[in-house]
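Excluded from the complex is one protein chain; the other protein chains are retained at their positions.
Each chain gets a letter, A, B and C, in the order it is written, and its residues are counted from 1.
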Amino acid sequence: MFGYILRRLVSTIPVMFIVALIVFLMLRLTPSDPAAIIAGDNADASQVAMIRQQLGLDKPLFVQLFVWLSSLAHGDLGESFFFKKTVTSLIADRIEPTIALAVFTLVIAVAIAVPLGIFAAMRRGSLLDRIVMGFSVMGFSVPAFVIGYALIYVFAIKLQWLPVQGYSRIADGIEPWARSLVLPSLTLAVIYVALIARMTRTSLLEVLGEDYIRTAYSRGLTPLQVLVRHALPNAAVPIITVIGLGVALLIGGVVVTESVFAIPGIGRLTVDAVLARDYPTIQAIILLFSFVYVMINLIIDVSYTLLDPRIRY
Amino acid sequence: MSERAQTQTFRALAKLRVPAAAKEPAIIIPAVILGIMVLIAILAPWLGTIDPTLLDPTQRNKLPGFVGQIVLPDGSKAPFTFHLGTDALGRDIYSRVLYGTRVSLIIGALVAIFATVFGLAIGMVAGYVRWSDGLIMRFMDGLMAIPPILLAIALVSLSRAGVTAVVFAIAIPEIPRVVRLVRAIVLSIREEPYVEAAVTAGTPTPVLLFRHVLPNCMAPLIVQATFVAASAILVESILSFLGVGIPPEVPSWGNIMAAGRQYFRIFPHNMLYPGICIAVTVLCVNVLGDALRDRLDPKLRKRV
Amino acid sequence: MRFRKFALSATLATIVAGGAAAVAPASAETVLKAVMHSDVKIIDPIWTTAYISRNVGYMIYDTLFALDAKNEVKPQMVDKVDISADKLTYTMTLRDGLLWHDGQPVTSEDCIQSLKRWSAKDSLGQKVFTGFVSEISAPDAKTIVIKLKEPTGLLLFALAKPSSNVPFMMPKRIAETDPGKQISEFIGSGPFVLKKDEWKPGDKIVFTKFDKYKPRPEPASAFAGGKVVKVDRVEWLAIADAQQAINALSAGEIDYMEQPPHDLLPLIKADANLKTFVSSSTGQFTFRPNSLVPPLNNPKIKQALWYAFNQEDFLKATVGNAEYYKVCKSYYPCSTPLSTTAGMDGLLTGNAKKAQELLKEAGYDGTPIVLMASTDLPILTNLGPVAKQLMERAGFKVDMQSMDWQTLVARRNKKDPANAGGWNGFNTAWVGADILNPVLTAYMNAACDKALFGWPCDEKIEKLRTEFMKAPDLAAQKKIAAEAQEEAIAYTTHIPLGEYSQPIAMRKNIDGVIDAAAPVFWNITKK
Partner (left out) sequence: MGDILVVDRLTVELPPGSDRPYAVEDVSFSVAPGEIVCVVGESGSGKSVSSFTVMGLLPREVKPIAGSIRLEGEELMGASEKRYRELRGSRMAMIFQEPMTALNPVKTIGEQIEEVLKVHTQMSQAERRARVMETIGQVNLPDPDQIVRAFPHQLSGGQRQRAMIAGALALDPALLIADEPTTALDVTTQAQILQLIADLRARRGTGVLFITHDFGVVAEIAHRVVVMQKGKVVEQGLADDVLNRPKHPYTQMLIGAVPSLTPADRKPLDGAPVVLNTRNLRKVYSSGGLFQKKRVVEAVKDVSIDIRRGETVGIVGESGSGKSTVARCVARLIDPTAGEIAIDGADYAKLPERSLRDHRKRMQIVFQDPYRSLNPRRTVAQSMIEAPVNFGMSEAEALSRAGDLLDLVHLPRQSLDRFPHQFSGGQRQRICIARALMPQPEVLIADEAVSALDVSVQAQVLKLFDEIREKFSLALLFITHDLRVAAQICDRIVVMQKGAVVEQGPTKEVFAAPTHPYTQALFAAAPGKTIGVKITA
């Protein structure tokens, strides 16, 4: 088992290297000049050139890549071009809201979506099944920010139950923290619930078609017993897989939700960094998000061994 | 194609009566709605619309149904009812939404085609050429690990804004998913006996790929393409919302909504009508995709 | 990565919904929460002309002199100043008890070094200090002596410059930072102290009351007078979405919003517990042509622009509500002493036919004008499309390129031809305080490649601007200002597109907002 984890960890290195390569080249090959932006509107050409030299942007590409990768190896993410702070501190300041939002959404989404998927699968073809599937397709069809504005309009402005925007930190009390996360999490959860409910239903339907389910029925078990003892344990693997893959969707959604609810997370920071051509910050965040995605999928792969004895490493 | 083969294909085409699939409501309704959307896109100039970029600051933010007047190209003024109201620059929302249909559908279609074609090519190579498989899939894993929206934001805003930049930016993150799908299909098809029979018949690999493997990839690819198209239209609206989408002078549903975002409480019509169009179109494409998948390839359900 | 620091408590899974509005933490401290027009990125006051950096400057720094409500120069950190008979020597003594935020006393050495760093970058500072100042010295810790080569009425005015690159005073050790590099320590002697550890770019920036600050006895009047702070803490929050900011204002989550979009003012009027405050200082939209590269390097073609444009279209497209805009055909703000319509007759009338004739006479061959249009600043977004339409009606070919403000700022520094990464024109806005007279108005600087982007080149304008500095009294200044305007119109350094005023929105329990060219937070009370 340990050998497998080690091997998978080692296998993430090439993937992360490729991610780093893609991000690095993408930023350098596109026609944009961070030095000019940083030099500000008071500067003349010589100052812009001096800044470009300071930032090391004048060196050949592979030298810059080597410098960045080696500093990355020492855990130093470099300094933000724009905010005069190290990228690490910049991210550290703003990571709490994003983690809170992502985890809060994950919990809500799974808590709603999995039961929905199960009911839809059990009563296949019934009204409930069509409603769940209808909602799931709707979830995929409406842009997240539209949902966001609608929720704000109803719950924050009209009913005044929840705050309009902003994020109150955990340190300032759990109750306001939770309240500030309810609407953003619901906005983000819609598309995620749609994905998980649909996949839960699909994988459960497939499992219910297997021979051992028929064997279980032939032993006199009630449909509920069959579901709990035989169907769910086997459907667990595909369901967890989709939750893992959905994380990429979640990260994308976080960027939009943070913009709508003015939550100071790293999603919004990415957009600002891209607009300000702040290469170190962009690179660091995209690497971080990709690393989180790869790690989550590794954890899920490893969790398979707990769920399915056939998968032995 | 020899003469005889041609007659065969014509005869086969003639026999192509409307497949049973087309009778299913889950395919007819979305297909009809999408057909209307395409018609709107093509006939936009003749559907009572005016130049979508014609602005008149004196008629800003007028509510739907407002009767104002427009300046014709020759400078003369003419009365005009703004059925869906005007935006922050006094431009007619009705015309902009109709012309926006063009851009949004084109983006959906181009992204789907671009992602599918490249995904198919790379997927076929990865599936059939053993030694390239590891390399290509590692690269695809890398590309797939980057959250698609972030990749799109970076690609768009760092290159000159425009429809082509947006299409590339949305399509590139979609390619790995298509590659993985095609590779999985190719890996399973190459084990099929009829492919092995072709090998023993001495068919060279490239011909084998096009004659036997490709046709059997079509069904799942078409289904995947519909989902890619649906998500492309959505992502375009999100990019515009974040301020990195298509520049405002080219009307698209996304940037009309983004421009109207400020006024959603007092002039909701700016966001309402393009929002409805996006929801309806994407919904139809998704429903069509689902129905096609159930009809064409039930076992695909597992792979998507 | 320091994830350990955040304790995600186990109650994460419980969804808390409903219940009355949250009970605000009952603490004696009064906190003023504000949303400014943009997020604070740079604090070094001479690094950029961005207004947000200037606003931060007014919070944590102080100035030797300041303009009062009637735009007259009044002493601020300076106690008294006496000017020699020949008007060549100025001796100023500092007020007693002035302290830096780190507790050190303010010395004349600090102020002189601050002035050196400021004048190295600011356009007015360069003109005054390189052109007229022969020597500046500190005989003792309290007095500053400035000797001039020849008399000018603008020395004190320069020390009281109200906007963009304000001459803020900072400790010597910080002011010695090379002007080409940003300062990293933000110690001032202003009424507020910056809490650097709580500054989270993109989230919020926090200032607390500097209790050892000694305000002047006189009542506050614009930037002059006593700066008495009446709240304990001020937080500037970053809410990019204007509609959301207004929602937050009506929900009581914020107290003050610097620039609510004009279109959303009805929402504020409709809300009982909100009010607006309209400052007397106005803003001016302008069009800046690039006089270095074709086709707008040909004055005849630029002349056609004066006929193609009119002010009403731009004002209606951006402000919309007549209550907040005014047609003002003058380079200097209409309400200010030097305002004049000299040279403006027949211009800015939207006369497309006249413009076409001029274009034919000038031999305009239809090469497209590359018009840069910014998309992410609400107040400027609509200027581009209006300019494009008016120019096209007048026969110009226009290639409008949309981009975010950062890209525009970077690209306008490029001197390449328009079709090789350069540009021909773009629209922007200036605060009234920046364009009070020909010397202060940066766009009238016509010193060719030493001038600001657009690089106009006309010695007559430069001569008039130097003469203005020597003008002994207001009447002389007015005459020179009018001549400068006529000359600038003939050359077309830039084109004024109308005046607008920007109301500030706030909750009913906020009072004492000062009417000044920049949003200042002293004297504000929160009941």
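One rule holds in what follows: a contact is a pair of C-beta atoms (placed from the backbone, for glycine too) under 8 Å apart; a residue touches a chain by one contact, two chains touch by 3 or more.
Just so you know, these numbers come straight off a predicted model, no measurement behind them.
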{"item": "Visible contact partners (per top-of-document touch definition) of the missing chain", "value": "A, B"}
{"item": "Sole contact to the chain not displayed, among B:His212, B:His269 or B:Arg293", "value": "B:His212"}
{"item": "Touching the absent chain when the full complex is considered, from A:Ala216, A:Ile263 or A:Ala284", "value": "A:Ala216"}
{"item": "Residue touching the undisplayed chain, where the options are A:Val10, A:Ala73 or A:Ala171", "value": "A:Val10"}
{"item": "Where the missing chain touches chain A, by residue", "value": "3-4, 6-7, 10, 210-212, 214-222, 225, 229-230, 233-234, 307-310"}
{"item": "Chain B residues that touch the omitted chain in the full complex", "value": "2, 4-5, 8, 11-12, 192-194, 196-203, 211-212, 215-216"}
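The criterion applied here is as follows: only the chains that are shown with their structure count from here on.
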{"item": "Topology of the chain contact graph, where touching chains are joined (line, ring, star, complete, other)", "value": "complete"}
{"item": "Greatest separation from chain B - chain, by CA centre", "value": "C"}
{"item": "Rounded Å distance, chain A centre to chain C centre (Cα mean)", "value": "40"}
{"item": "Whole-Å gap separating chain A and chain B, where each centre is the average of the chain's CA atoms", "value": "24"}
{"item": "Multi-chain contact residues (two or more partners), chain C", "value": "241, 247, 376, 404"}
{"item": "Sites on chain A at which at least two other chains make contact", "value": "32, 157, 259, 275, 277"}
{"item": "Touching residues (chain side chain C, partner chain A) in the complex", "value": "1-3, 5-9, 11-19, 21-22, 25, 39, 41-42, 46-50, 121, 165, 180, 182, 184, 200-204, 237-241, 244, 247-248, 250-251, 253, 376, 404, 406-407, 409-415, 453"}
{"item": "Sites on chain C touched by chain B in the complex", "value": "241-243, 246-247, 261, 263-264, 266-267, 312-317, 320, 352, 375-376, 378, 381-382, 385-386, 388-389, 393, 400-404"}
{"item": "Complex contacts: residues of chain B adjacent to chain A", "value": "138-139, 141-151, 153-155, 157-160, 230-231, 234, 237-238, 241-244, 257, 261, 264-265, 271, 275, 278-279, 282-283, 286-287, 290, 301-302"}
